[in-house]
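A single protein chain has been omitted; all remaining protein chains appear in their positions.
Letters are used for the chains, namely A, B and C, taken in the order the chains are written, and counting of residues starts over at 1 for each.
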Amino acid sequence: MKKSFRKMMSQQSFAMNRLEAFSDGVFAIVITLLVLELRVPEVHDPAELVPGLKALLPKFVSFVVSFLYVTIYWINHHQLFHLIKRSNRGLFWLNSLFLMCLTFIPFPTALIGSYPQETAAVVFYGLAMLATAISFVLMKVYIVYETSLGEVKQPGPPVFYLAAGPFLYLAAVLLALVNTAFAIVIYLMIPVIYFFAGGIEE
Amino acid sequence: MKKSFRKMMSQQSFAMNRLEAFSDGVFAIVITLLVLELRVPEVHDPAELVPGLKALLPKFVSFVVSFLYVTIYWINHHQLFHLIKRSNRGLFWLNSLFLMCLTFIPFPTALIGSYPQETAAVVFYGLAMLATAISFVLMKVYIVYETSLGEVKQPGPPVFYLAAGPFLYLAAVLLALVNTAFAIVIYLMIPVIYFFAGGIEE
Amino acid sequence: MKKSFRKMMSQQSFAMNRLEAFSDGVFAIVITLLVLELRVPEVHDPAELVPGLKALLPKFVSFVVSFLYVTIYWINHHQLFHLIKRSNRGLFWLNSLFLMCLTFIPFPTALIGSYPQETAAVVFYGLAMLATAISFVLMKVYIVYETSLGEVKQPGPPVFYLAAGPFLYLAAVLLALVNTAFAIVIYLMIPVIYFFAGGIEE
Partner (left out) sequence: MKKSFRKMMSQQSFAMNRLEAFSDGVFAIVITLLVLELRVPEVHDPAELVPGLKALLPKFVSFVVSFLYVTIYWINHHQLFHLIKRSNRGLFWLNSLFLMCLTFIPFPTALIGSYPQETAAVVFYGLAMLATAISFVLMKVYIVYETSLGEVKQPGPPVFYLAAGPFLYLAAVLLALVNTAFAIVIYLMIPVIYFFAGGIEE
């Protein structure tokens, strides 16, 4: 049963360049839609405009952080797809699962930007990012174990890196239940960690 | 008269890659716009945030289901265009009709997410999906019968598959008039059916 | 003076494929954004949902008509860019002017969909479409007269076709001042006229 499922998933080869171009399109759109959550404050007295803009600060921060997350996934997605020669049904569906999580990101971004001090919003953001990170790890693991995708051109990232993303988001979600500030610090640190870790990894 | 219409439609060859790239762009944008229908709940008392998010559950479900539908159409569209060598005016307009139905999908998705228990919303969703399915079948049939599009590289899908999509949506629409729950079960089952049927088909 | 301006415009050659790909991206996004003007009716009594959807009928019609206009411009844009071998600064800016009109289309579409019986909305829609048509004709004329863009691969469309679009929209705007129904009939007829005229033209 399990074997026939795996066989089914290895059918239907897709042109890699089409799958990459389609994913790139989704990345570009998601990254650009984030700004739509920033709404101009509606004020009646001009004196309220500056306070109104200051009140948007959490939304500006969540815009920047989510922008960086999507950018980092774009790099990782490229490096991952660069490892393989062809695609199949299994990879297609795992990629679709990942893209679904990715296209969802503007919602938790708007939520945490609107309610940065509410546990529910901070946890929700973390869970959405955790789901995205897990869907990406699933793709990574599939690519390493599914030999039919063609020779892996260079060795994949070590196991440590595979689990790092989901682990950090899980930690943030759990800490958010104690104090949302802990989680927010982790959310802000993740792009910084990636930025420097990425250099060491090579 | 009919003959001259058919002749008119076979004029004006389009570059296949341009038509495919344009369609891919529309697919990527539609799939990413679905999230815009998810609006952050506006609550005044923090205690209302969790109930506010729970109330969005039907919208999350309709987001996921429509995402899967668009993804499935993307695969089918690729396989269909892979069968032919060139395009013509007739195929262009049938493809445009299909893309029009596709770009419309965010509206019925938002509608059924907002009113999941209203017959009108559940029927409207089904009718929109039925129109999309019919427009896709029209393209399929055109490709099989219009020999000027170049050799069909592999045999097309059997007639049974052609009618399966429209039939399921029609059944859902009719059942929704009796009980909306029946229709919703069908809507949820369609991606699952496709997922497994797609494997058998090969 | 005039001569040096023309010389300035003929500088800076752009890769045709980049310009085409960029324009195609804008076309795909505009065509997909049209749906965002369709908002789910907010009703408190379920019995109001069907009337609420019926009230959206003018918006559905304006969605379909604008979708067809953008699609027709996409075909025409392709055929136009197929005539030339290279691009220059002048063509780039005329193309940008056209794209600006194109990206504006969702606004007049929403306006006429919201106020289909108001002269101001019907005239505004016509003026926006007139501007788009004129910007397209300017590109066509430039391509025919600017020999530095490379040999025109096939003879351009006759002068009659050049003026047909702007003339029809101008007529609609003027008739709208008498009776909006006349203008709306013209708006609905234009895609039909194009559909059949396009076949004769070849």
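Here is the rule we use: a contact is a pair of C-beta atoms (placed from the backbone, for glycine too) under 8 Å apart; a residue touches a chain by one contact, two chains touch by 3 or more.
Values in this document were obtained by computation on a predicted structure and should not be read as measured data.
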I'd like the shown chains that the missing chain touches, ordered by label. A, C
Among C:68, C:83, C:99 or C:168, residue touching the chain not depicted: C:99
Missing-chain contact among A:28, A:61 or A:134 belongs to A:28
Tell me which stretches of chain A touch the chain missing from the display. 21, 24-25, 27-29, 31-36, 38, 40, 46, 49-50, 53, 63-64, 67-68, 71, 74-75, 78, 195, 198-199, 202
Missing-partner contacts on chain C, residue numbers: 8-9, 11-12, 14, 18, 21-22, 25-26, 29-30, 33, 36-37, 89, 92-93, 96, 99-100, 103-107, 110-111, 114-115, 118, 120-121, 124
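Please note the rule applied: only the chains that are shown with their structure count from here on.
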Moving step by step between touching chains, how few steps can get you from chain A to chain C? 2
When chain B meets its copy chain C, do both sides use mostly the same residue numbers (more than half shared) or mostly different ones? different
Quick one: how far do you have to rotate chain A to sit on chain B, C-alpha fit, nearest 5 degrees? 90
How many angstrom between the C-alpha centroids of chain C and chain A? 37
Show the residues in chain B shared as contacts by 2 or more other chains, in ascending order. 21, 25, 29, 33, 36
